[in-house]
Structures are given as C-alpha cells and as structure tokens.
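In what follows, a single structure is set out as structure tokens and then discussed.
The complex appears here minus one protein chain, its other protein chains still in place.
Up next, chain A:
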Amino acid sequence: AAALKASTGAYKVDEPLTPEKDVTSYNNFYEFGTGKGDPAANSASFKPEPWKVKVNGLVSKPREFGLEELLAFPLEERVYRMRCVEAWSMVIPWIGFPLAALLDEVEPLGSAKYVAFETVIRPDEMPGQSGYFQPLEWPYREGLRLDEARHPLTILSVGVYGKTLPNQNGAPVRLVVPWKYGFKGIKSIVRISLTETPPPCTWNLTAPDEYGFYANVNPAVDHPRWSQATEIRVGEGGFFGSNRRDTLPFNGYAEEVASLYAGMDLRANF
C-alpha cells in the first residue's frame, strides 16, 4: 500500500480509531477464504493494478474508469463506524470520494432506480474462487437504491489509514456505506450498473431470511442466529479492554439517513 494524500473530510466519528493491525488483519472477504485471517494471508498475489471499473446500465454516458481516474476525484478522509452483521464493530479512517460524484459523470437516466455492484472474478489470484469448496456464488454482488447511493455518506474508498487499500480490504476500490452492515461494502469493484429493478445481492440470495436487501444497522431487528442489540468493538486491548456496547440505529447515522426510509416498515425491509 502506497501513501495516499487526502483532505480531511467533514465526517469524522469522535471515537478512538480501531488499530490499523486489526483493520487490516481481521476481514471478511470470502474470495480469499472464509476465515477472518484468510484475506490478509491469501491475498499477496492479487494484482489491484491496472484496474478498470465499468459503469453502465441506465446512464447517458456509460464509460470505464481507470484507477488513475478514480484517484483523481477529490479524495477525503472519512472516519466512519463499521458495524459487521456478526455483531462486531470498528472505527476506520477511510480515504475516498462520494459515489455521487462518479454517478454525476455518467448521468443516470430518469428510469434508473437502483445501483448494482460487482466484484472481480480471478480464481488464479483469489483462492476462495477456485477449488472444490466455494462459499458463495461469484461474482459477489451488492446493490443500493439510487438515493442511498447518492447520499453524501456513501463513498467509494480507495484507501485506509493514509495509504492505498491493502488487498484484504478490497483493493483497489470498494464501497463504504456506514449506516449499513459491513457486507454491503462490496470490495474490489469492477462493475457498477444503474438498473430499474432491485439488483441481486449475494448474501440476500444466499440466505434471504438472514440478510435483507437494505441491511441497515438496526438494533431492534435481530439476525435469526444472534442479537443485533449490542456489538463488540474490536481491538480495544484484548479480553478486558474490549467492551460490548449498544448498537445504534443506522449505526449512529440516523440523523443523516433515517429520512431515506420514512414511512417504511424497517422490520419487513431489514
């Protein structure tokens, strides 16, 4: 990971940062294996450069963005909470730019209602994508409603902790939507498509009763196998420094995003 310059962004959680060691060694990235340490251990041969992201679908100006073009967007550092659906959380200094800025470049059509994302498929570089056991159907896919995608909190991240993204964190470009569970933050993106209908999402397809399309952080709606009411903050000094804290609605970003879901039944649309 090379050093990456960014301005200080407006969004900065006032909580201690999760140590870089934990942010870069405790990951869910099944393309590199299902263990938390697998992505860091198995991603050394992954090549995030050169890279292209194809943006197409219901847009007036479909085009490809090279990595250099992505890095040319005004980059800022955003310190966000990250809440995993597995009831642990981190505080992470991302570097990136609003997804809205990229969408503006391609000019979505009036009929576009959703944004679909896809991760790269490279079985030679991603051991989780080859062999007898493959945990998920590839490519990993995620989606947002267009208004969620355009929300100023939603960023495409190209770096963390002042450097370009390590492979295990989704190099070279990934999505960060801080009020949703971490699995919405699709990594190593190669395609972004604007669609009229809700796009298929990997975890939602895999276990629809466990992972919804919205996946907004919500302490009131439990995962069938565990409570979402509380979370463990990772990396606060071993067994006794870690603390279990209450999970906040929309991961603490309710003020900014609750209005997106006005009138919706969040229990049905989990």
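Brief remarks follow.
Methods note: a contact is a pair of C-beta atoms (placed from the backbone, for glycine too) under 8 Å apart; a residue touches a chain by one contact, two chains touch by 3 or more; residues count from 1.
We take it that contacts and distances are computed from a predicted model.
Of "Copper chaperone PCu(A)C", "Septum site-determining protein MinD", "SGNH/GDSL hydrolase family protein" or "Protein-methionine-sulfoxide reductase heme-binding subunit MsrQ", only "Protein-methionine-sulfoxide reductase heme-binding subunit MsrQ" is the UniProt protein name of the chain excluded from the display. For the options A:22, A:147 or A:256, the residue in contact with the chain missing from this view is A:22. Looking at A:51, A:88, A:138 or A:214, the residue that reaches the missing chain in the full complex is A:88.
Among A:190, A:232, A:248 or A:266, only A:232 touches the chain left out of the display.
Taking the complete complex into account, residues 21-22, 25-26, 30, 34, 36-37, 86, 88, 132-133, 135-136, 206-207, 224-227, 229-230, 232, 234-235, 237-244 of chain A touch the chain not shown.
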